[in-house]
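Every protein chain of the complex appears in place save one, which is left out.
By letter and in written order, the chains are A, B and C; residue numbering begins at 1 in each of them.
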Amino acid sequence: MTGTRRLVSLRDIHFSHEGGRSVLAGASFDLFDRQRIGLCGHVGSGKTTILHIIMGLLRPDSGIVEVFGERREKEKDFRDVRGRAGLLFQDPDDQLFCPTVLEDTAFGPLNQGYSREEALEISNSMLHLLGLGGFGERITHHLSGGEKRLVSLATVLAMKPEVLLLDEPFSGLDPRSSERIVEILAGLSQAMIIVSHDRSFLENATESSLVVSDGIISGQQA
Amino acid sequence: MTGTRRLVSLRDIHFSHEGGRSVLAGASFDLFDRQRIGLCGHVGSGKTTILHIIMGLLRPDSGIVEVFGERREKEKDFRDVRGRAGLLFQDPDDQLFCPTVLEDTAFGPLNQGYSREEALEISNSMLHLLGLGGFGERITHHLSGGEKRLVSLATVLAMKPEVLLLDEPFSGLDPRSSERIVEILAGLSQAMIIVSHDRSFLENATESSLVVSDGIISGQQA
Amino acid sequence: MSCATYYTGDTYIHRLDPRPKVVATLAFSVLAALTSHPGVLVAGLILGAFLVSLARISSDALLKRLLRLNIFMLLLFILVPLTFPGEPLFMVGTLLYSYEGLMWSVIVTLKANAIVLVFAALMGTVDPFVLGHAFHHLKVPEKLTHLFMFTLRYIDVLHHEYMALIRAMKTRGFIPSMRIHTYRSYAYLTGMLIVRSLERSERVMEAMKCRGYDGEFHVVSHFHFEKRDAIFLLITSAVLVILSVAIYTNRGRLW
Partner (left out) sequence: MHISEGVAPIGIALAGAAIAVPCIAVGLRALRDEQIPRAALTASVLFVSTLVIRLPIGPSSVHPLLGGLAGLFLGWAAMPVFLVSLFLQALLFQFGGITTLGINTVVMGLPAVLVYYLFNGRVRKAGAGKSAFFWGMMAGVTAYLVSFVLWATALILCGKQMGPIVGIALIPNIIVAVAEGIFTGFVAAFLLRVYPSVFELSAARSKGGKR
């Protein structure tokens, strides 16, 4: 299934927090077209950091970040990345900020330059696709945890990203919601990186998984 | 190990959120002296709600709440409960509202009527006990996530509670901090209820665990 | 929010009891506001610079702030003398640039810089939370002190929540521009932060109740008034008295 176009490539990434605690110490990995990779590891091992480095939300201390075939270094380089890669945050409360579900889903398309009408249409069809048809006018803040996770996913998918980066998409969800998400992901065509500390779900949703520990990424598994 | 004194007893508790969403629909359970019970369940299943009902922060729509052998119904009934049961909140930032660690730890004892000197002595010895000896003068909001969790625990323990109610004490912590907390809990003599969505930690820290789902509590396990 | 105050040092000034520092700052500020005597103000400026150097305040951060203050002062120098009646120094087109206007601007600038320097050296070297405790001991109304402490406590928490949301907005391609979309998005962000902080305030109140809060807030911190504080108070009082006498005896005279 794996394609030949290299979408993401990290080479020898080092990263430490402001306080000086080292998180990544020479992490490298590649994501190809249509590939689905799982990243697992403990809390604090640097899984989220890797996703944030790909999106340019964090800058590595050293190492090479290549996304969509180009080297990315400055804030400006990442603007293009953010339009084409979709990041699902671990906590939906960090992601959702609009009053209604429909408006939140339309936020990305509006940033991509679509008109208000077009953006609302895209949102509506995306909500339908995820089985959230009647949710448009619901107040985002009042949704349950599982519903918020699904809406977050809708806001990311509405931007029609070429790559999906998913940070703990299953954590804390009841089995029904988790299965719903596995199902939805299975129906998508994008390449994706899924971060989770739960190996069993990772194995359901991805083809191979890597382990992040001691600052490096290792152990490609079939 | 389980004693015979019944500390907490919930009978047929129903609870719904303001919006009308039902959370608990006939939940019952008992906590005896020296018993350590884990409550697991998914996000939104009502685990936190149960702890808040025991403390009188939420009132059930129907059902019987008995704590320390007495039925509790009105705000006044719960004053006594709050002095004798200690609740560790999920987010330490909700619990630590004083500027310095020492003040936060002394807040409870001062309200219990201890003099300033006594309160400070209690706080200091509690901080020492948790390995936070030098932390007294530290500014709370400069602490790391793990440190904040430990200090929250110190503020609760400083009140010498007869029962501990711990809401997700391990969430978001790296393995070392989590183990530190498991260790501390193992050294305590109080009965406790630990809420967590992470079964593996629960099993380390408790003797039996119950599952909260579909509004009821079920499945006492050895 | 990592605001650049200067309270992390460990100099003679830092070690002083915060209470006399607060009182001295207030007294000095009133005195400086009271006078228009350039000589006295220059003395005040020197005093401020002396205190700042005693406290070893990082000059970079301080200069940045002084710069911001003095940009406004520059505006005064350009505009005020053009409308202030008095002896012309020179003409700008048909407008005259007056000596009195220039002097007025000089005085305001001296005042502002002197007060800011003393404020930075004495108040800036107290941890804001400790300042809250000092307010308590200085009999500032209790509710106001608590409001101050709680506000300070949650600024960082709110700033983190803001950072997380703005980061998520960025990853969804948000770039601020002069569009109604930008205004709306920022407004929603602010609205969401307000909602979340109101909900947090409920939880904080619950946590307080759980620890036996009954309407009374006990402040534990205690300060030790030591010999060095007495010396500080003595010297400051002496300087302030000398300045006051200088102001009184030089009324109406310029130097």
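Convention: contacts are C-beta pairs under 8 Å (C-beta built on N, C-alpha and C of every residue); 3 or more make two chains touch, one makes a residue touch a chain.
Predicted model, so just to flag it, every value in this text is computed and none were measured.
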item: Omitted chain's touching partners, listed by label; value: A, C
item: Which residue of C:I57, C:I115 or C:C210 touches the chain not shown here; value: C:I115
item: Residues from chain C at the interface with the omitted partner, ascending; value: 1, 3-5, 25-26, 29-30, 32-34, 36, 65, 68-69, 72-73, 75-76, 79-80, 82-84, 101, 104, 108-116, 119-120, 123-124, 128, 131, 141, 143-144, 146-155, 157-159, 162, 166, 176-178, 180, 182-184, 186-195, 197-198, 200-202, 204-205, 208, 215, 217
item: Residues of chain A in contact with the chain not shown; value: 99-100, 139-142
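Rule of thumb we're sticking to: only the chains that are shown with their structure count from here on.
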item: Each chain counted as touching chain A and chain C at once; value: B
item: Whole-Å separation of chain centres (CA-atom averages), chain A against chain C; value: 43
item: Mean-CA-position distance for chain C and chain B (Å); value: 41
item: Contact footprint of chain C on chain A as seen in their complex; value: 55, 57, 79, 82-83, 86-87, 89, 91, 93-95, 97-99, 103, 107-108, 110-112, 141, 155-156, 159
item: Chain A contact footprint on chain C (complex, rising order); value: 164-165, 167-175, 181, 185, 188-189, 191-192, 195-196
item: Residue numbers on chain A that touch chain B, as the complex places them; value: 42-44, 142, 144-146, 171-175, 177
